[in-house]
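I'd like to ask some things about the structure below.
Of the protein chains in this complex, one is absent; all others appear in place.
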Amino acid sequence: MSRPELGTTRLARRAGSPQQRGPASVGHEGAKTTPYGRPVLKEPVWTWEIPCYFYTGGLAGASAILAHLAEGQGNPQLARRGWAAALAGAGASPAFLIADLGKPARFFNMLRVLKVTSPMSVGTWILSASGVSIALAAVRAWTGLFPRAGRAGSAVAAALGGPLGTYTAALVADTAIPVWHEARHELPFVFAGSAAASAGALATAWTPAKHAGPARWATVGGAVVEVAATQLMEHRLGSVGEPYHEGPAGRLGMAAKAMTTAGAAAIALRGRRSRAAALAGAALVTAGSLCERWSVFKAGFQSAARPDDTVVPQRERIERGDTRGAVRRTSPNGRVDTDKASPAIVAHRD
Amino acid sequence: MPGLGTSFGRGGATTFQQDLQNSDCILIMGSNMAEQHPVGFQWVIEAKERGAKVIHVDPRYTRTSAMADLHVPIRGGTDIAFLGGLARYILENDRDFREYVRHYTNAHVIIKDGYQGPEAQPDDVGAAQASEAGSRAGGKPTGLFSGWQADEQLYRIDTWGYAGTSGETAGGGKVQAADVSGEQAHGAHGVNLDRGEPPQVDFDLEHPNCVFQILRRHFARYTPEMVADVCGVPEEQFVRVAEWLCDNSGRERTSAFVYAVGWTQHTHGVQNIRAASIVQLLLGNIGRPGGGIMALRGHANIQGSTDIPTLYNILPGYIPMPHPQQTPTLATFVEKNGPKTGAWGSLDTYMTSLLKAWFGEAATAENDFCFNHLPRIDGDHSIYPTMVRMIEGQCKGLFAVGQNPVVGSANARLQREALSSLEWLVVRDLAEIETASFWYDSPEIEAGETSPEQIGTEIFFLPAASHTEKDGTFTNTQRLLQWHHKAVESPEDCRSELHFMYHLGKRIKARVEGSTDPIDRPILDVTWDYPTQGPDDEPDAEAVLQEIGGRHADGSYVGKYQELAADGSTACGSWIHAGIYNDGENQTARKKPHTEQNWIAPEWGWAWPSNRHILYNRASADPEGNPWSERKRYVWWSAEEGKWQSVGDDVDFPPTKAPDYVPEEDAEGMAAMRGTNPFILHPDGLGWLYAPTGLVDGPLPTHYEPHESPVDNALYGQRANPTRQEFDREDNPYHPPGSDVFPFVLSTYRLTEHHTAGGMSRTLPYLAELQPELFVEVSPELAQERGLRHADWATIVTARTAIEARVMVTDRVRPMTIGSHPPRTVHQVGLPYHWGRNGIAKGDAANELVSMVLDLNVHIAEYKVLTCDVRPGRRPRGKDLTAYVEGYRRRAGVLHEARHPGD
Amino acid sequence: MGIDAKLVPPLLRQLREPLGLGRSVQSRRSRELTPRTKTADRVVQSVCPYCAVGCGQKVYVKDEKVVQIEGDPDSPISRGRLCPKGAASEQLVNSPLRETKVKYRRPYGTEWEELDLETAMDMIADRVVKTRKETWEQETDDGRPLHRTRGLAFLGGATLDTEENYLIKKFFTAAGAISIENQARI
Partner (left out) sequence: MGYSLPTTAWPSSYGEHARARKGFFTDTSVCIGCKACEVACKEWNDVPARNGAQPAYFTGESYDNTIDLGADTWRHVAFVEQRKALDVDDGMGMSLAEAAALEGMARSEGLATYQDGEGMRWLMASDVCKHCTHAACLEVCPTGSLFRTEFGTVVVQEDICNGCGYCVPACPFGVLDQRQDDGRVWKCTLCYDRLKDDKEPACAQACPTNSIQYGDLDELRERADERLQQLTDAGLEQARLYGADDQDGVGGFGAFFLLLDEPEAYHLPPDPVDTTRDLGGIYRATAAAAVALVAGLTAAVLGGRR
């Protein structure tokens, strides 16, 4: 919390926002929005490493699947490069996390427990297991050493690839931030598409065109899913999705769509024949994928800072009668007003 | 405290905080209790939970208002108009508790014929000096009592007395006026009555000159309409307050009043409290559970530091300091200062015991018990005139001990001027407060007007011990002394004041040892041997407390003040504290959990006098000695046992004096007190609706405008309190009345999050962050008028200087509409005063703006109401500030000459 | 439960509590947590030094240092409660801004200087004696006793103890100093 410029306050800086009232009277009885436009939620504390990690995790997961399938199909060129990409992604991911946490011990502290209620805990175990198995598979793919362990690693890595590529969507969806939580059904597909596109793009760029057919397909298919799922997500979010249309999240989202579409088109149309088109397309898709993750990341911050996005949907739920909310008033005759039942609570609870 | 002293006899709250829970209605006025006394406020909440009405009358809507059933916004400084309105409402609607009023107050006493109240028309007065005021007032009554001496600006009070008496101290000079006022008025020394009976009475209350009728005439024009015009309180709201109070007073119900410095810090502060006392006496609420007047003090031991005073005009136990004219000997001192009847009838025993405590073996009957060792006062030696004497080079040394006048006193610049003029200054505090750092950091240094090289004051800063580092007692707001135990040794050079004073005294004694100069005799004779302990030779606070509580010649402890003797066989440092070591036990250190005793908790600490919690509690029973009602049972007479009983408190009455006791001829002291008279410190044993003596500005409270006010007095020709104490100096300029240049009313106040001048709060990270910056509270209307932006800066200007503060635009401050022909709007501005240049939370000090103008009764400054201007933006810096303020002075026509009569 | 839970790592403890939300993930520090009010060497009853409500305080001392000050539930006035200032008393006592050494500023000096406490006390005593003598008023013009000095003054805060005020009033009155004043006027 730093002092704002002389003569201004958070209130003044928010001048013009719909929450601002006259400075004298900050509220009225029965206020529907918070006084002073103060947010209800906290913005996440995560820094730039986290969207990078979203990307590298997706890259590692999808690359492992791609490599494993390529192995099975007898495409060692693609497989070896796929394992390398997976290894790079799996190696970079903890590095980013440790950078965010501050020191390595803090990463390993997460292996103290396994909590199914925590996508991050589950993800950490997936990441750790993936890391080991990808490493084994990659060693075998490049050196032929430890063949049995490598084969096992390959299978495990491929099996974990899906979760590794998508669990970060579950991670952000399981928060109170409206733009993340309300997109919980779409976000995994956005991330899955993005993961496929990222892995495909890297492999496309690196693998000789002759062997890179699956990679090109993955790139294009992933890009299509990524863009389509994003569109669907934004549509379904409605007003809560406004952060995707303004500020950094909006700009990053636009860039992501443009670059991903352009890159995918380049690869689809010219990727097989033109090395330059393949490289350019791969670069664009990679950048698009990163931008997409950044867009989602930033949208969360913007969403948390908007009290209306938190309060209004909740108030609407109550007014629709979907829930009674957390408030209880006695009825005029003194009996407790419990006529509106709240929905059953499901899932893992504490 | 003289307000309470003259009304009831003792200068302390008449009740205790826990008793507020028994109230049926609580009027909080001149206090922001929820903010300034949050923990005490739990008892108001308790009362509220039991169904009591809580009323808050205050210019601002505060955290107290938020908890009240009714907040009544009032124009600052008009409390007497409001309270006088209540008195009139009660009288005109026969809502007074007549039986109580008839027997327990002086309503039935007939006043001298020569007495004339402020309702007199200019022609009636016949005094030439009043005519000017009258002509200016356009037919309004003068607003002056009989005896006004325009040339001296003082009253001669001999017409104010009870008919048939002559003992009142004569007025006729500032010098003498100051003697009989102030803290000395405790018990109203100086009225002599034969066997405690006023000579002329009318129990039918119909004699035109009886107090009851005088009161009716005095307040006749304080109608609800007038209250609305003067205070800005709508009539309906005023009537609601009056009805709530009346409905909740009487046999079955009681109402309590709560006040603090919102009433005292005015040029008519004492009379504010007098007005409240009158209302409470009329309603019969004094001395009864759930009733009373709760005076809320702002500091841990502020009550204690008047009881055992560090005040110039009194000795411990409210004994007046001797005066050269009146008191060449102890006998004449006692005669002049002690009425023959009531508890003050034994002044000789109190005084002799005090002298024995101070001068020990040296004090003998032959040498008048060293009475002549005492210095004499013959004028106002209070702190403000003393600061002026410093500027004039007459006072050369100052000890500022736990006190920060540069932030806490009115006209901070003048305070610094005084400090800069000293030869030496000793500052003792926990942190380096502004009073210690003024020589290198001050607005004057910032403006380039002075520099350390030009300030010749030699300064000693001595670090103090905290409350956890010493034993001792605080006397809280309800007269309760509580012992606090030492927990740890103080660090490094930090020492208690006990240590400082004791060892300084030792050194001074050593320096005059062997001196034959008579001026050194008192120092040589003063007893100064207290046992010390610990590595720092800390004096034993218990030994000091034992001296205060008193001993007999055989060394045994005095059990109660009635044991004190005038023959030198007892030594007692403070007669009101006699018994504090009863049974050899430190009574103040008793800490029996409240859960293990009755709700009064008499075994927790010790309340003076004699561990009484509700004073004058004889009044909780009817004249026959029966409780007024079962619901309000507190003290009653048991004929079977021949003594007074109570629900658990000490009875504030001779324990075996029957209700039907009538004094014999020539009875003196307590023997001259009827069995029906609850106010035993008064010579007549009555609650004083009308104060025949003790006050310099009138026997009854009268509405005057504050010294600086935007409007004229709607009731009288006399604008402000005629006796107010001014300092007409170039460095203390005043605003002309009604000045357009300073159109707004400013009130200073405190916040929960800080403490007084900030030395104990601005230095603490946890408190500093809660209110980090000085702010000024203004209404949306004023913000619009002056272009002030919320949270931006504003400059607040008076003729003294200008300061800057953040703007708080809030609906909690509202402009007041006053007067009816035509109505006009008065804007009020609120400014907390805690900030200064040191500590963590820094800012300009509000008291830079306040002028020195005092209530002559007690020499307290008018911090609560002054006029000002407010402008957007920060204040000018350096020399520009000087020019800026000078411009204001010029435009306002601020002159330095004495005021005109009637002003 | 057979095995000493303290020795088993959380992951294994989770066998008994699969979700790992409660006791299985409790750390050793959490298990053994003890409030400092319990580990204090002693507790002393005191009174809040701020306003005049007179709230009871309990002062906890560990290794000759105040480690906690909180409301005294035994007090009939405060019943264990405190306001923000009272609650900050521990910080008042251990304040980072608290001064613990004597500071001396000579006339026209531009800096604080260090001074030994004993020396400071001696110097102050000298000044009192000197000023008193210089400004002594023995009697009025018409020969009535005054026996006083108005050359030195005292301004005390109202947070001084009763006993301290008593010694101050007693000694200064004996020394003839009459401008002995306090916060009550302010």
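For reference, chains read A, B and C in written order, and residue numbers begin at 1 within each chain.
To be clear about the criterion, a residue touches a chain if its C-beta (ideal position, glycine included) is under 8 Å from a C-beta of that chain, and two chains touch if they have at least 3 such contacts.
All values reported here derive from a predicted model rather than from experimental measurement.
**Q** One chain isn't displayed here. Which of the visible ones does it touch?
**A** Result: the unshown chain touches A, B, C.
**Q** For the full complex, which residue in B:F145, B:Y634 or B:F775 touches the chain that was left out?
**A** B:F775
**Q** Which of these touches the unseen chain: B:R789, B:R871 or B:R889?
**A** B:R789
**Q** When the complex is taken as a whole, what residues of subunit A touch the one chain not shown?
**A** 1-4, 9-12, 16, 18, 20-36, 38-46, 61-62, 65-66, 69-70, 73, 75, 100-102, 105-107, 109-110, 112-113, 115, 117-121, 124, 158, 161-163, 165-167, 169-171, 173-177, 180-181, 184-189, 191-192, 195-196, 199-200, 212-218, 221-222, 225, 300, 304, 307, 310-311, 314-315, 317-318, 323-330, 334, 336, 338, 341-342, 345-350
**Q** Identify the residues of subunit B touching the omitted chain, counting contacts across the whole complex.
**A** Within subunit B, the residues touching the omitted chain are 34-35, 38-39, 41-42, 45, 61, 63-67, 70-73, 232-234, 237, 751-753, 765-773, 775, 780-781, 783-784, 789-791, 806-812, 814, 816-817, 840-841.
**Q** Residues of subunit C in contact with the chain that isn't shown?
**A** Looking at subunit C, the ones touching the missing chain are residues 1, 10, 16-17, 19-27, 29-30, 33-38, 68-71, 73, 80-88, 90-91.
FYI, only the chains that are shown with their structure count from here on.
**Q** Measuring from the mean C-alpha position of subunit B to the mean C-alpha position of subunit C, what distance in angstrom results?
**A** Comparing mean C-alpha positions, subunit C is 26 Å from subunit B.
**Q** Hey, how far is the Cα centre of subunit A from the one of subunit C, in Å?
**A** Subunit A and subunit C have C-alpha centres separated by 55 Å.
**Q** Taking each chain's centre as the mean of its CA atoms, how far is subunit A from subunit B in angstrom?
**A** 68
**Q** Would you pull the subunit C residues touching subunit A in the complex into a rising list?
**A** For subunit C paired with subunit A, touching residues are 9-11, 14, 18-22, 24-25.
**Q** Can you list the residues on subunit A that touch subunit C in the complex?
**A** 111-117, 348, 350
**Q** Which residues, counting only subunit C, touch subunit B once they are in their complex?
**A** 42, 44-57, 59, 61, 64-66, 69, 72-79, 81-86, 88-89, 91-93, 95-110, 112, 115, 117, 120-129, 131-136, 138-140, 144-171, 173-186
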